[in-house]
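Note that one protein chain of the assembly has been removed; the remaining protein chains are unaltered in position.
Labels for the chains are A, B and C, by order of writing; each one numbers its residues from 1.
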């Protein structure tokens, strides 16, 4: 099978670079176009990410893919999506709202932006978590008259949360969820990102709009597809989102009230066996296990566990009963916010959408 | 009034040094004796806190009190408490279990150790929070045949929690409490404390025994003194305690289910007006307000707010409704773990016990 | 004596705020005007430093001065300096180049900007270090036809360096200087400042233009005023400037080749006795000692020593011989980059200029 031609839009930012890294050497996709703001347009990619002082601003652990260095950056606002088979979009929300529909008229748009997440005919897709929502894509296409579609992933904090809630919902049902996140600075990107002066020796107890996103998107991802669209899950979610001096990897302390009582051992079993059908598809970007459970009571830690399975598994520990919530359990999770939580998770989703025939 | 002669036991560690700093220039107490482990015994205080390489290990922001420099350190295990009017004890739990009763036979022992906190006839006293528990001291004295007593403060993480729960309990009643803490490294002391290699760019999601202490001590402090001792508060508490790369100041994300509904404005009013009778006593170590409420949605932050009122006020922000708990509210607090949360809070308690005639 | 009316220009940034804090309650100055960029013009000061999300961006340890809260921010570009007696300017270099001369036509301008530092008729003044350069102000006024003048302080890294080099130059002569700095993130300000993602768990071995400034300004400050202007000191300076994950306080490792041999004890004596005539003037913002020498071999440390004497003394330690440089010594210094190294140092300079009759 020939590789699909892929464009990465918003290619100079952190999330865009993560797309480029995740697509480097990919068996199904070939990055044939990169686009960014007008400021970068016309430059070779390497020059577009150079500072005036000459520093190359490449933020991924992986090397800058050789194949990208010489690509000429196009203006995202003028980008013609018919020249590719798929667009991976890492745009700011406002730009996404305007540009993603233009691209989607012709080709699938896999997006890390929040712009369309809460639209009625748009599913928020998480690999292995809500395959039942995928068919909503067809309604979107019909309703909007698009050949392509927009498939946003959720907020990075919601990703680890829904991955661990999905097996609980399936096995025991969920009555309610409380989550306190300690989020890494990479989640804020770089322009301006979190200033060192604000975060060293500190915790910032608020991230703009984050809690509302986590609450709403979690319920939508775990909701049910009906004829009228996705009915959000009925359980309430209460989020407190904070920023901590950690580079990568979101830590989340989760309390869940289950619908039927479950011993920690049963919950652990639900975690461990979750998503096996999905991981057995052995998608290129897939972790071997959706959830990795650690017994060490001092784990998971973001620095030690964010890179488990190249950042694509969600690591869970400290599983125990919650003495407050009815049939309550609690646990701590670490999820890599710029791997499974962003671009590479979106690439994994694209791999599954190919398998199911939604792409191209 | 002549000052009371005070001993600081465990005087070389962080908490002991905080006692010395809090007592420096104090109008009611004069530190006339310091004691520590046998290793330090016989040395002048300044030499006792010097490393072999010559570095002076003094950890407080305040200068090392001149008056302490020349004091000869006594062996805590052999310390004769009859030579002082009061002992401020900052011992490890095991040493406290053995030594505090010996001291208490003769004089009051104000303690930061956990050893006696859960004894039936020992109150855990928090200034301004549970004055009703103070009379239990008399039972302790009678039952144990002591002239003095042991008055432990709670675990540092429980301190900020009970200070903010007390007004809620009084005004609205409490059904349940969930708390996730992000604790500073100073809480672990220095030997060995938290190793830099473990905490830089990281969160450690567990602190040994901490959660059980926070849960049990919170309920005891907010319980009711009966003839049979203190009946713990009936509401359950669920704690998740984590360590973050912050030097001082514990941050706590708190969710509370109230017994009767309250709007955030009412809750704020309860916070703001809490403890006025106590603060109006204008004790030497007292904050002007027990609780400081900030409207800025990005506050409280440990680095910016730990030193509010010299670390003696508890700073609260992000007050809002919790969509999960019945009549639920949530907020974030910052409490200075080595000021109000440890030695200086204990000194403030001693000031109140003097006023009430329990000391000397 | 009535207080002088002072304007703080660039009042919303870090350095401007430091000016406001340093001038709060000052016996000689009353802040009667604040100015900033057009974006802030017309707002009350408190509103000008509020983010869209409502957070008050006040960065000093001191409280926001009550007297500033209600001042209406003027447009720096249109600010009429005749309404005040003195301007404290904390502008970006480009804005300083344009605006400072306008203000200086009428009144003295005490500046933290680099714009005029290397002009031939402008001295770079450091309190207590180069009083001999002050008369150059008169030439500047005559040559430029200004009633006022521009008096810039040096780059924050040069401040601690020249303060410690001055006594060496005087007592022993200097042949050459090598310095490696480990600079705090606050030196970069906040827009954008140093991004947390760049500096956590890291060292950045370059700061744009910093090394050239340190080298040139150090030689100028320690130069000699001649009829032709200031002849820079003849010794070469070699600087390597790096950024480290420290909030405040620059650390500098200095190697100096002296003109005549000196034992460490003599060097120490030169440090300790330096600037006594100046500190005995007891200016409001003055430290009691220009240089504080610590014997503890693990000091100075930025976190422990930056706030010595409210950040106005330079703390030196690790004084020892350098086996490489002829008659070489080496030492480590910590200097508070946003106190003596910036606004408060500039205010101290203004106090001295009043005493000498240059202001008003």
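Operating definition for what follows: a residue touches a chain if its C-beta (ideal position, glycine included) is under 8 Å from a C-beta of that chain, and two chains touch if they have at least 3 such contacts.
From a predicted model like this one, the values you see are computed outputs, not experimental measurements.
Colleague: Please identify which residue in C:10, C:127 or C:300 touches the non-displayed chain.
Modeller: C:300
Colleague: One chain isn't shown here. Among A:121, A:201 or A:309, which residue touches it?
Modeller: Of all options in A:121, A:201 or A:309, contact with the hidden chain holds for A:201.
Colleague: Touching the left-out chain: which of B:119, B:198, B:266 or B:327?
Modeller: Hidden-chain contact among the options goes to B:198.
Colleague: Applying the definition given at the start, please give the residues of chain A touching the unseen chain.
Modeller: For chain A, the residues touching the absent chain are 53-56, 200-201, 295-299.
Colleague: What chain B residues would touch the chain not displayed?
Modeller: Listed in rising order, the touching residues are 53, 59, 185-186, 188, 190-201, 208, 245-247.
Colleague: Residue-wise, where is chain C in contact with the chain that is not depicted?
Modeller: 176-178, 180, 182, 201-206, 215, 236-238, 240, 242, 244-247, 251, 253, 255, 257, 297-304, 317-318, 322-325, 328, 330, 332
The criterion applied here is as follows: only the chains that are shown with their structure count from here on.
Colleague: Which whole number of Å gives the spacing of the CA centres of chain A and chain C?
Modeller: 46
Colleague: Can you list the chain B residues in contact with two or more other chains?
Modeller: Within chain B, residues 201, 297-299 contact more than one other chain.
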